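The other protein chains are all here in position, but one chain of the complex has been omitted.
Right after this comes chain A.
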Amino acid sequence: MGLVLDFSVVLDRWQALLDGATLTLQLAIIAVVCGATIGVFGAIGRRGGNVLVERLCGAYVEAIRNTPLLVQIFLVYFGLSSLGLQFSAFTVAAVALTINVGAYTTEIMRAGFDSIHKGQIEAAEGLGLSKAQIYWHVIIWPGIERVYPALTSQFVLLMLASSVTSQISAEELTAVANYIQSETYRSFETYIVVALIYVALSFIMRFGFWLLGLALFPRRRRLGTPL
């Protein structure tokens, strides 16, 4: 019983794999951009002093962190359709992934914002800055810099987890793989190729975040020291 691997029929379908990989990356980028925005506001809301907002943000984070992503995707999928709203599988996947990563990002950003020393905020207050200005200049950017590695990991994890959206037939990389293996009967080969593509996507994302970090944090770029 020798193991015979034949990748040719899988690699013949490179166009489909490339399309799937592109869609996976698109899903990840949309969810990261929207989720990071939610994360900033969610973190401010959880810290903000308004009890109702704090509880709402807390409930959102706990609801997402204590349920499986697949169930969240089904809830969005069937929830929207039961309201009579018809969206493409891609849109539903993007919304579900955004909601999911938004909750985790909220928690990570909160940790970053909480790490800003009280003296920093007092100094800014002493200079007459408004609350919004203090958040923007003194809390948000240094806070994000502190947790940037954790955010990067979370966002790469999200890209990998987007494979679950194949369950609602979003045409991303894993869905393409399922389709190829059912057509070629080369299941092992298919998933080996797909796994390698995911590895490549992960490296691309990490490299992208490294470049973004250089642009966002000039002090770190120049000195190379942690904040």
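Keep in mind that, in the parts below, a contact is a pair of C-beta atoms (placed from the backbone, for glycine too) under 8 Å apart; a residue touches a chain by one contact, two chains touch by 3 or more; residues count from 1.
One rule holds for everything that comes next: contacts and distances are computed from a predicted model.
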| item | value |
| --- | --- |
| Among "Succinate--CoA ligase [ADP-forming] subunit beta", "non-specific serine/threonine protein kinase", "Polar amino acid transport system ATP-binding protein" or "Chromate transporter", UniProt-listed name of the chain not shown | "Polar amino acid transport system ATP-binding protein" |
| Identified contact with the non-displayed chain, of A:V10, A:L25, A:I108 or A:V138 | A:V138 |
| Contacting the left-out chain in the complete assembly, out of A:T37, A:T67, A:S81 or A:S130 | A:S130 |
| Candidates A:G49, A:G84 or A:G119 - the one touching the absent chain | A:G119 |
| Touching residues (missing chain, whole complex) on chain A | 117, 119-120, 122-130, 133, 137-138, 141-142, 145, 217, 219, 222-223, 225, 227 |
